[in-house]
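Apart from one protein chain that is not included, each protein chain of the complex appears where it belongs.
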Amino acid sequence: WNEPIIFELHQPGEKGVEPPPVHEEIALAVGDGVSTVPESMQRKSKPALPEIGQAKVLRHYLRLSQETLGSDFNVEIGQGTCTMKYIPKVNEMLIRNPKMMDLHPLQPEGTVQGMLEIYYNLDLCMREISGMDYFSFQPSGGTQALFAMASIVRKYHEQRGEGTQRSEIITTIFSHPSQAATAAVKGYKIITLHPDENGFPDIEKLKAAVSERTAGFVVANPEDTGIFNPKIKEFTKIVHDAGGICYYDQANANGLLGITRAKEAGFDMCFFNLHKTFAAPHMCGGPATGALGVTEALKEYLPVPIVEYKDDKYALKYDLEHSIGKVRAFHGVAQTVLRSYAWIRSLGPAGLKEVAKIAVLNNNYMYHRVLNIKGAGAPYVKGHRLEQVRYSWEQLTKETGITTEDVQLRMTDFGLHYWTSHHPYIVKQPFTLEPTESYSKQDLDEYIAALEQISKEAYENPDIIKNAPHNSTIHKMDEQDFLDNPKKWCITWRSYLKKAKEHQSV
Amino acid sequence: WNEPIIFELHQPGEKGVEPPPVHEEIALAVGDGVSTVPESMQRKSKPALPEIGQAKVLRHYLRLSQETLGSDFNVEIGQGTCTMKYIPKVNEMLIRNPKMMDLHPLQPEGTVQGMLEIYYNLDLCMREISGMDYFSFQPSGGTQALFAMASIVRKYHEQRGEGTQRSEIITTIFSHPSQAATAAVKGYKIITLHPDENGFPDIEKLKAAVSERTAGFVVANPEDTGIFNPKIKEFTKIVHDAGGICYYDQANANGLLGITRAKEAGFDMCFFNLHKTFAAPHMCGGPATGALGVTEALKEYLPVPIVEYKDDKYALKYDLEHSIGKVRAFHGVAQTVLRSYAWIRSLGPAGLKEVAKIAVLNNNYMYHRVLNIKGAGAPYVKGHRLEQVRYSWEQLTKETGITTEDVQLRMTDFGLHYWTSHHPYIVKQPFTLEPTESYSKQDLDEYIAALEQISKEAYENPDIIKNAPHNSTIHKMDEQDFLDNPKKWCITWRSYLKKAKEHQSV
Amino acid sequence: MSQKVHPYIPNMVPEVQEEMLKVIGANTVDELYSCIPDEIKLKEEMNIPKALTEWELRRHIENSLNQNTGANEYVNFLGAGCWQHFIPAVCDEINQRSEFLTAYAGEPYEDHGRYQALFEYQSLLAELVDMDVVNVPTFDWGQAAATSVRMAGRITGRKKILLAKSVAPERSKIIVNYGSPELEYEFVDFDLKSGLMDLEDLKAKLNHDVAAVYFENPSYLGFIESQGSEISKLLKEKKALMIVGVDPISLGVLAPPSHYGADIVCGDLQPLGMHMNYSGGQAGFIAAHDDETFINEYPSRLFGIVPTVKEGEYGFGDVAYERTSFAHREKGKESVGTQTALWGITAGVYLALMGPNGIKDVGQTIMQNSQYAVQEINKLQGVKGSLFESPFFKEFIVDFTQTGKTIEEINQGLLECKIFGGKDLSIEYPELGQSALFCVTEIHTKEDIDYLAASLKKVLEK
Partner (left out) sequence: MSQKVHPYIPNMVPEVQEEMLKVIGANTVDELYSCIPDEIKLKEEMNIPKALTEWELRRHIENSLNQNTGANEYVNFLGAGCWQHFIPAVCDEINQRSEFLTAYAGEPYEDHGRYQALFEYQSLLAELVDMDVVNVPTFDWGQAAATSVRMAGRITGRKKILLAKSVAPERSKIIVNYGSPELEYEFVDFDLKSGLMDLEDLKAKLNHDVAAVYFENPSYLGFIESQGSEISKLLKEKKALMIVGVDPISLGVLAPPSHYGADIVCGDLQPLGMHMNYSGGQAGFIAAHDDETFINEYPSRLFGIVPTVKEGEYGFGDVAYERTSFAHREKGKESVGTQTALWGITAGVYLALMGPNGIKDVGQTIMQNSQYAVQEINKLQGVKGSLFESPFFKEFIVDFTQTGKTIEEINQGLLECKIFGGKDLSIEYPELGQSALFCVTEIHTKEDIDYLAASLKKVLEK
């Protein structure tokens, strides 16, 4: 398809849908409804939305959907750290139940017992998985969960009169950028630890970093490299000894289910992204849930409400003494809570452990195969990888000039996703693969074959890569500064029309 | 995508879904359940179905879906006579209600009052639209409705002792092939009338054809040419006078809603395809519904049961004295009944009439535009077209050698459907366009532009057409006799494997 | 009154209409109808309620539907041709896809996916019935059987069809109406104790005019016909064909009819992934061996595979299209049209998901659950859990004659317990007394079955 911008489909007079009309008698009783509003507050002219018949709107968006490569459609292992796994269709059917879709968050508790039961049951499961004591599902993404944890850290120290003194949060460079970003939003100074030569977080650097200013320590384990820090328990002890709180970014816990937990490693809090490890879909980027778990000691700091079970009834508990208040409206993303609960129940404890084991098996299989590709490598320690690996094309780039960005464009031709990595590129020419438990050996082999093919092309016929993509839905974009020059960027169609006109008139 | 055949995805040990297991205590109580069966009736080896994980099955079929050009995705006016129109999404959402999906056809009437109400209400609407007196929704397609009508004709004459004598059914060449075919199945000799030089059914030929052997007359109006027979009332009178029954193929009634009806034209029966005029989807070819309406005089011949409303309750009536029995299990395709009822209610009487008028407007607009395309024509009378037109590329073929089949392959490149026509090709090099009310002028212009482009190519650069399709999902098929040679045809994968092996070993 | 532009009819916009009329050279749309004589034009407005907006429509329809009680709300033991089974969510996802939902009759290059999905369906079902040819599905089992019988008539050139008396009466009606007046029908009795075909009666009726015998296995009445090989032998002697109707979900555990001599096998796909939909989920299949004589007598479309110019890539098309009524009108084989393609695709998805083990497991669970139900029902005073002594699959006749209560009364009592009881057989088979056909599948839990037994007890003791 070559779909126009929706405004280009405008045909005055057409209509996409008719909203419910007012009842004649109501119109008689109250008039037009609008003239009660002071004139200054009435809208003078209608918004310049397009007018399009229903069939055409549907066709337009359906075509756009086909131009989108969802994980249902490809071997989705190129978006490492994102834990793209199979999204069970049964769960999607379950959330389309009107007894889920049509619930208002303020309904009397007696009318939402089923929903609360699901929240509570998921809480119980999460406690088992993490060793934590209470969960909140209010945060609606990993970033918000990290922010909530930073908020709890601050509140905790404030409560103990050390709010001002403890002004630093320690993290590592191979943790997700949001860890640093959210702590900074919460007013903390960020201390970022770089790894040792093997890629392990450096315990000496941590020792040097902690002090009476340390408010907290936030880390992922394994980090984006896929390397697990075996000394994690010592790390948390060092921080605890310095008076800090340890919180664990388990956005991606896919290699660890039933294997090892936040509790045993000494963490005070952790969060899981339900849309990663727990098989809720990514939905183009949300809505999502960052399930936030805390130890008993931090329960009173959780955002409210949390769900309790008492006297055979589920209830919402609002009175937590030191609650940070709210991070998101009402109860978070309930459908995602339901999905993840359903996923856990479809696997059971043994199945969850299999998830972890096969994810690790798949990843190690890929790791061994990718290392055999000419030009590819994986910096740092050999082995020790769990569920993902950050690889590098440094050698390929040196030898052929083909960069990881070039590879990305070429992978599009194979109908496969490929993601470079988060900035900064500590690992040169990086790419990060995470094959999860959802993919079969055949799938992995397909992905590997594409990488092999590109490596071959890089050495033998680099032009085919440099001119990629060849099979995309659109032609190459005009490589000017349309996205970074304020005179040229256009974040909306109306902006584009204005600026394009200016441009022409010049 | 280049999707393999599903058997090629087989990986022993993988599993797509787990059916519900037996309860342990049941297994204890009754054993394995299978050994009670005589050994000769036990299956010895498992069927050779493939073993494939759920994600891969889903991915496979999703990709196949994207390789299918549904009417939601294109300007679907190239399948003339099929009345491809907008399928309202709201109706599709309504039929996914468990109170529709999970009804068993034998449930006590008291537990399906809502469903019966919808049947009954649709019946009432259909009566208004057709002028008939009772409807059955049991026939599950136009073919089956035509067959049911032929069965009624036979039963009717048998009832009057003329079963053997009345052995002929008269139809016209521009009526759907199923009219002739179903009457033949019912044991009738078919008399096919050819049109006069203007494309109108020839009244003189009819007069010559009727006799005491005439059982019935079946016709569409307008026929596939889109030409309306203005003398239809005289036609039915001639047949009635000869003692025959007149039945009306209104598979496609899209240009006539609220304009003219079966009753006024003198028909005894008619049927509508709910999946055409009444906006139920085609679903790759069914399930569908051929709504069959009869006059009071023929009520007792309908297949049973029909729905009645009595004493504030809806009920199924089985005791029709001369019923032909059944043509399909239970109550037909209930979801399609619901869809069409919903569609009618979303339009109301004025909206239905607009459907017809705009369908006719759209068609006449196309007609005028297509006639201006070099090489295209529309045989027979000028004008007089209602909702569709059978066109001809006869001139194009003469002048360039490009046939209607060539055009078909080239249209694929434009992402548009194009259908030649039913056999026999009375109109040479035919194509049939039916733009329905669902398409906007812009849509029609797009389709016309594609035809214009192809005409241009035919005269200037015919090779581009002859080598089409260029953008299809697959390459050109090997043009041997794989479909017509019994030694080579393979209707299943197992057949293919056997024959391919034989082939190789030769 | 000027009409509002309807969301489904873009060209109701007056300005657009004018532009188009100008091209046509007409002044009004009504002018375009001048070919219709005034005397047959409808003068009054149709008596249909006025248009509803989407929200109003939704409320209106949902209000109606809320008058229904679904089989998911009560415990359901009705079967008799439409059965409640487990439906994998992936089946629904695929058949709800806009592409498959709204496609129709595109050509192989445009609708490659549709052709492939249906070819795969044919291939998957072929493994289940262990035969080489399967058609694009027809309306339902009844139609499939009716067509199978007509095919047999054409293949043998004979006119007489023998039907087992245990064939579902409603299905017989379809078969008989579809074959008349071309064919003649006669019924073969069954043994009242076992339900099995009375072979003596068969022998008596089997002569050289007989084109085919049609029976069902498992039968409409639930029992398993174990005399397949014997029947086949008798037929072969007279060169008559054996046509067997089958519930495909039984074929993971039961021998497919091709193993005991069937020439044509037919049945209903509904158990393989279709919701009951108040009977909207039915779809018929017809399977045969790869024999030109048989293939040429199919009225249905048969998709075949064709290599493309690229190695390992396939295209698809119609095999022997010239057979069909599309190609040859009344000279074609019977007729073909819109039938039930989407259910074919869905059954393919179902079989691909279940695989060889799933289809065996589900069959076995059904047998276990239904046997357990009979065992529990047998414990009730005066009730015969399974009237026939033959083994059965999924369905069985419960005989209440000795309780002195009618099925109607019993089912009314069960309904009050939120149970849909079995189908009342007393009308179709008065010789079976007050009997009902109960259906138990893999979806019934032990609790469901125990609850049935307990409820029956309560009802009978009333």
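Letters A, B and C name the chains as they come in the text, with residue numbers starting at 1 for each one.
Throughout what follows, a residue touches a chain if its C-beta (ideal position, glycine included) is under 8 Å from a C-beta of that chain, and two chains touch if they have at least 3 such contacts.
Since this is a predicted model, take the numbers as computed values, not measurements.
Enquirer: Would you list the chains present here that the left-out chain is in contact with?
Expert: The undisplayed chain, in the complete complex, is in contact with A, B, C.
Enquirer: Write down which of A:V185, A:I203 or A:I464 is the residue touching the left-out chain.
Expert: Considering the complete complex, A:V185 is the one touching the chain left out.
Enquirer: Among A:H240, A:K299, A:R369 or A:K428, choose the residue that contacts the chain missing from this document, as touch is defined above.
Expert: Result: among the candidates, A:R369 touches the missing chain.
Enquirer: Sort through A:E296, A:D312 or A:D478 and give me the one touching the missing partner chain.
Expert: Result: among the candidates, A:D478 touches the missing chain.
Enquirer: Touching the absent chain: which residues on subunit B qualify?
Expert: Interface residues of subunit B facing the absent chain: 11-21, 53-56, 62, 88-90, 92-93.
Enquirer: In the whole complex, what residues of subunit C lie against the chain that is missing from view?
Expert: Given the touch definition above, subunit C has residues 7, 54-55, 59, 62, 72, 86, 88-89, 93, 97-98, 353, 442-443, 445 touching the missing chain.
Heads up, the rule we're going with is that only the chains that are shown with their structure count from here on.
Enquirer: How far is the middle of subunit B from the middle of subunit C, if each middle is the mean of its Cα atoms, in Å?
Expert: 19
Enquirer: CA centre of subunit A versus CA centre of subunit C: separation in Å?
Expert: 46
Enquirer: Just how far, in Å, is the C-alpha centre of subunit B from the one of subunit A?
Expert: The mean C-alpha positions of subunit A and subunit B differ by 47 Å.
Enquirer: At least two other chains touched by the same residue of subunit A: list those residues.
Expert: If we look for residues of subunit A contacting two or more partner chains, we find 11, 14, 53-56, 62, 88-89.
Enquirer: At least two other chains touched by the same residue of subunit C: list those residues.
Expert: Subunit C, residues with two or more chain partners: 6, 8-10, 12, 16, 53-54, 88, 90, 93, 98.
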